[in-house]
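Every protein chain of the complex appears in place save one, which is left out.
Right after this comes subunit A.
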C-alpha cells in the first residue's frame, strides 16, 4: 500500500465528489484540446491549399468569396468571366504572371464538386494520379481519393452530374451527360482529395444554350447557385439535347485548346502564380486589375489571413470560456480536498502517529489532486477526440475541411503538464493544511 494507492482509495471512497471534479476537469481539458486541434488542423488545411497561388482572378464580387470558392471550394461563386477577359493571364510572355490555371465551377456529383480545369493543377497542388490517368477529353474525370472511397467510384465508373455546387437530394437537377472516371488521385491532404476534375470544355457542353450567341454573364453558368434559375435551366437542357458533343477524341488537357475556343466562352476563375511575387509590379498587379478591368483579383494569402483573424477572435471568446471552466474545475478540486480534510483530520493525525512524516501527508493530498487531474486529462482527450470523430463527417461536407480525430498534437502533451500544474496548485493549500495537522490536538483530548 503506497501513497498513490492510498490517494486512489481516498478518492474512490467519495466517488461522487471525485467524479464531479474529474468531469469538470475533463470538460476544461476537452475544450482546450478541441480548440487546439481545430486550430492546428484548420491552419494546415489553409496552408496546404495555398499551393503557392499568388492571385485568384474572377468576376467582380467579394474577394473572400472568390478565394474560398476557387481555392477551398466552399461557398458560392461570384459569377463567371469570359475567356476573352482573362486570355492575357495565359500568355507565356506576360511580364508578371508565371503560370495560370483556368477553373470552371458549378456542378457536383454526390456532394463533391466537379471542377473544370487542366491537369497542370495536379502539379500545383503536388497531387499524384494513383490509378488510371489524368483527364484529357471532355466528360472524362479524375477524382480525388476521398471522392473515390466515399462514392465508391473507380476507374471505369460512370455517373451523371448534378447542377449546383451542393448535393440537394431529391431536388437535384441532373445533367444528361455521362461522366466517365479515367483516374483516381492519391491522397494529397489538399482540397483535391475532395474534387472531381474534368476539362473546362465539359462545362460548356453541360451548360451551353441553344444557339451561338452568348448569354449575358449574369445568366446561365454564372447563376450556378441560383435556385430560381434552375427550372429554366432544366428546360434548356431538353432543347440542348441535339447539340453535338465531342465526347471523344479531342485532347483538352492543355491550355492551348481552351484558348482556341471563342473569346465569349466562360470560365469561373483563374488561379495565378507570379514570376516574382515581391516585385513592384506584382505588388500593384491586383489593384491594377481591380481598378482597370471588369475582373476581380484577390490575394488569397491576404484573404485567408482575414479569415484567420475572424477565427482568432472567435477563439479568444472561447478561450475566456475555457479559462473560466478551468478555474471552476481547479476550484472544485480545491474545495473537494479542503472539505475532505475536515472529515479526515483524525485520519491524517493517525497517519502521523503511524510514522508518516509531514512531507508524506503533503504528498498524499497533492497526489489526490494530481490523480483527479490525470483522470480528467485522459477523459478530456477522449471527449475532444470523440467530438472530433463525430463532427469530422459534417465538417468535411460543409467546409471541405478534413479532420483526423485520431491525430494527437504535441501541444496535448504539454496540456498534460498544464493539467498536472493545475492539479498541483489546486491541491497545494489543502496539502499544506494537512501537513500542519497537529496530532496532539486532534487525537488526544484533555478530558
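Going forward, a residue touches a chain if its C-beta (ideal position, glycine included) is under 8 Å from a C-beta of that chain, and two chains touch if they have at least 3 such contacts; residues count from 1.
FYI, contacts and distances are computed from a predicted model.
Student: If you had to name the missing chain as UniProt does, which of "ATP-binding cassette domain-containing protein", "Proline iminopeptidase", "Protein HymB" or "Thiazole synthase" would it be?
Tutor: For the chain not displayed, UniProt's protein name is "ATP-binding cassette domain-containing protein".
Student: Using the document's definition of touch, tell me which of A:87, A:309 or A:358 contacts the absent chain.
Tutor: Candidates A:87, A:309 or A:358; residue touching the omitted chain: A:358.
Student: Please output the residues of subunit A touching the missing chain, sorted low to high.
Tutor: 1-2, 6, 9-10, 12-13, 344, 346-347, 349-360, 439-440, 443-447
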